[in-house]
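After the structure tokens below, expect a handful of questions from me.
Complex shown without one protein chain; remaining protein chains in place.
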Amino acid sequence: MTDHELVVIGGGPAGLAAALSAWEQGVRDILILERDNQAGGILNQCIHNGFGLHCFQEELTGPEYAGRFIDLVKQTGIQIRTDTMVLELSEDRVLHTLSPQYGYESIRAGAVVLAMGCRERTRGAISIPGARCSGIFTAGAAQRFLNIEGYMVGKRVVILGSGDIGLIMARRMTLEGAKVLACVELMPYSGGLARNIVQCLNDFDIPLYLSHTVTDIRGKDRLEQVVVSQVDEKRSPIPGTERVFDCDTLLLSVGLLPENELSRQAGIAIDPRTNGPVVWENRESSLPGVFACGNVLHVHDLVDYVSAESETAGKAAAAYLRGERPAAGELKIVNGNEVSYTVPQHIHRGVDSVEIFFRVRNVRKDAAIRVLDGQTQIARFRREHLAPGEMESIRLPKVLLDRVQGDALTVEIEAVEGGVPRSEASPLADIPTPTGKGGQT
Amino acid sequence: MNYDVVVIGCGVVGADCAYELAKHALRVCVLEASNDVANGTTKANSAIVHGGYDPLPGTKMARLNVRGTAMMCELCRKLDVPYRNNGSLVLSLTEADDETLQALYARGLANGVPGLTLLDRAQTLSMEPNLSPAVRGALFAPSAGIVNPWELCLALAETAVRNGAELRLSAPVTAIARTAGGFRLTTPQGELSARFVVNCAGVFSDQIAAMVGDRSFTVRPVKGEYYLLDKAEGSRVDHVIFQCPSEGSKGVLVTPTVHGNLLVGPNAASCSPEDSANTAAGLDYVRASAQRAVPGIQFRDNIRNFAGVRANTDRDDFILEESAVAPGFIHAAGIRSPGLSAAPAIGPEVLELLRQAGLALHKKEHIIDSRKRVRFQELSDKEKNALVQADPRYGRVICRCESVTEGEIVACLHTPIPPVSVNGVKRRVGAGMGRCQSGFCGPRVQEIIARELGIDPTEVLMDWAGTWVLCGETKGGNAP
Partner (left out) sequence: MKELICITCPKGCHLKVDEETFAVTGNSCPRGAVYGANELRDPVRVVTSTVVVAPVPSAGTNLPRRLPVKTDRPIPKGKMFEVMAEIAKLRVKPPVKVGDILISHVAGTDGNVVATKELTSDK
């Protein structure tokens, strides 16, 4: 058993930023555990540009963005241990790790930052019917083959899901010589940024089918055809609208899920709406001394926001190690009308201003976000544009928080006359479907 | 090449025949059409060891089910195959079901199923608290269990090979001629002759029979579709949960797997022999049916759907007999449910049929009858450390969902029957079986297979022939 003050699980953008922030706060014994053979996480395979506009005021590619953080870490005494898998995290912050270099090793941590990121939803997660042939990849797996290993996964491609990874892959595959036949989106709006619709689909005349989904997969050995059907407002396929595409590859970009197996095992409370830990405003989980940030907490659209959130977590971990504890007293944040989740889920009373991040359920123009203390509106924020694919945030100043009477604040979208059509849940999807993109800009 | 016995098909039935044959002083060859063993019905089924109360008394199915189930535990222990004797419950949910349970109980007693007990509602719910409140009682079969079917098949085939049997993969039999001394079989790899042939060709066993002019049975393939759920749902039930069979359906079952997942299925629909496609209607049926018994199943935790094809025939029983038109040609055909449970008893049964047909059986003096593979996750901390020190590749986790190390993957690529595909590795060591479905480890497994087998990564298949994964390198590649 070895001891370290702070152990960060994951050496992607979240872990690197959290470690750096803790270092800046004076923590001098920091160990980052990374399961891959290099730090940087998923950014290593996101070779496209568009990262860093908020953080560095310039457009960087994924490897450049990660490189900046890795260079900063190298200037500190932070240790990065690659090829190291955390197999288990116990309630008393003992990590059981495995690596070729150190074997099976137990590490006791004064504080832990969870920064394990997320994984892609698969064909199984959405039960796409059809043949069990080869040629069906999650967009991220295809991206790794293409950008890291240098292999093409196919020549004629259909993409299901218009999240940013799918859109980015449409352009990458096209530039490398594949024919991308269609991008198919279940929802009536795209989950990706307008910029990616324009530059990854429109630039190459790739059609986007909104309110459509894949209803059959055909092929004895390798994929030969996919059948795409239009869906009704309940997201059920409409018979007679089938369209057949001859293709050898289907890429799935159907959402990301925070990877919280370690957190669950440690008994950390998980919010079923984010699939990430329930956290306070300082990103501390239900287990004291264990913090979470980045896509393991909730799926982000922009890596810049991951870095900012991780800074908060790193700073809080440093404070915890100094023995500082927040004042008692809890204020819950409740999801109101059209709000699918918030992070944090609760805040300590008496804290300074707090930024609440959340996602909305519907695309809205000229909308307002309301904050309620019981039935009383205490703040209202106007937004010209809201979309489920874009994370929203509001900042609540201390003066406002100090005036709160009740024990919960509700964040909601102001109702409009006539109401907004609420998309009904599919039988399998009693879950928020943030078409999150996880640092893919 | 001349053999005493050629076994056609290396599913669990063919593998058990080979395993039993290889204990004797015989030249044995197993011909498998696919590029791996266990690639037909054996790889896609309920993975259940049935108690044996279901088949009608007096049938081969009844006799071999009960006997096979009794043999399973010891066989799996010897050959290091994951098996758990967790018992099964057939639920009664309606008044009519109560009668069915009585009938199954009586049938089970007649078949000699050990320990059968009828449980009342309270007893049933105390054993399985997540069952539907509508449950009225259950038939408990303590001898039932769950097993890893493809590892059972692999272990039997590997042991047979280590005992001297020959295995030829990608060797579909395309023609069989009768000769003076027996049979001449044609495969794309050449011709071979055999004094005796055992037909274990599963859904294709009628086509193989027809090659010797035997048209005494017809396979009528039936497809069953499944959900495989995340380990988060793996403890939803502890026993194998059946519903009462009704007209046309054995009822959808819900069971933990030996890997700790939850398996739900199957439906039943006739199909072509190689149709393993899932259908929206089939999956809807399975989901709705399972929820009648276990309402709380979280299907959002599904990680994979699959479909398996069972080799049902136009006969009501297993077809275990010498062909009436081709002496020396033994059928082990129509082995549908409870075929996996019966498999350990089918090999000895086939040996007896061969003996009756004139094959002399002399036991070898020395045979291998054990097998062991490293399951890194199950080792103690001390053993883990020792192994990583000896071979650092055991310290590198490749499949993060199932914690499978590079050492285990490399080891399986150097066994008597090495895999040639990503799914072949998955079936052997579990890499890619977890919730990300090889999204993360797929590219790395691909690379390891290519490296260890000395082939190009583009040649590594997902599974059977034709299931290519990569179509080439970008930018002309970086070959020297």
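Read from first to last, the chains carry the letters A and B; within each, the first residue is number 1.
Heads up, the rule we're going with is that a residue touches a chain if its C-beta (ideal position, glycine included) is under 8 Å from a C-beta of that chain, and two chains touch if they have at least 3 such contacts.
From a predicted model like this one, the values you see are computed outputs, not experimental measurements.
Engineer: Which one, A:Ile128, A:Leu193 or A:Val339, makes contact with the chain that was left out?
Structural biologist: A:Leu193
Engineer: To test your reading of the contact rule: which positions on subunit A touch the chain that is missing from view?
Structural biologist: Counting only subunit A, the missing chain is touched by 44, 47-49, 59-64, 67, 147-150, 175-176, 193-195, 197-199, 202-203, 384-385, 387, 390.
Engineer: Could you please point out the subunit B residues that touch the chain left off the display?
Structural biologist: For subunit B, the residues touching the absent chain are 474-480.
What we mean here is this: only the chains that are shown with their structure count from here on.
Engineer: At what distance in angstrom does the C-alpha mean of subunit B lie from that of subunit A?
Structural biologist: Each chain reduced to its C-alpha mean, subunit A and subunit B end up 38 Å apart.
Engineer: Taking the complex as given, what residues does subunit B use to touch subunit A?
Structural biologist: 227-228, 232, 274, 276-280, 282-283, 287, 299-300, 302-307, 381, 384-385, 388-389, 392-393, 395-397, 400-401, 403, 405, 435-440, 442-443, 447, 457-458, 461-475, 477-478
Engineer: Please give the residue numbers of subunit A that touch subunit B in the complex, ascending.
Structural biologist: Interface residues on the subunit A side: 35, 83, 85, 87, 96, 98-104, 106, 119-120, 122-125, 127, 129-134, 138, 140-141, 144-146, 148-155, 176, 215, 217-218, 220-222, 237, 248, 261, 264, 427-431.
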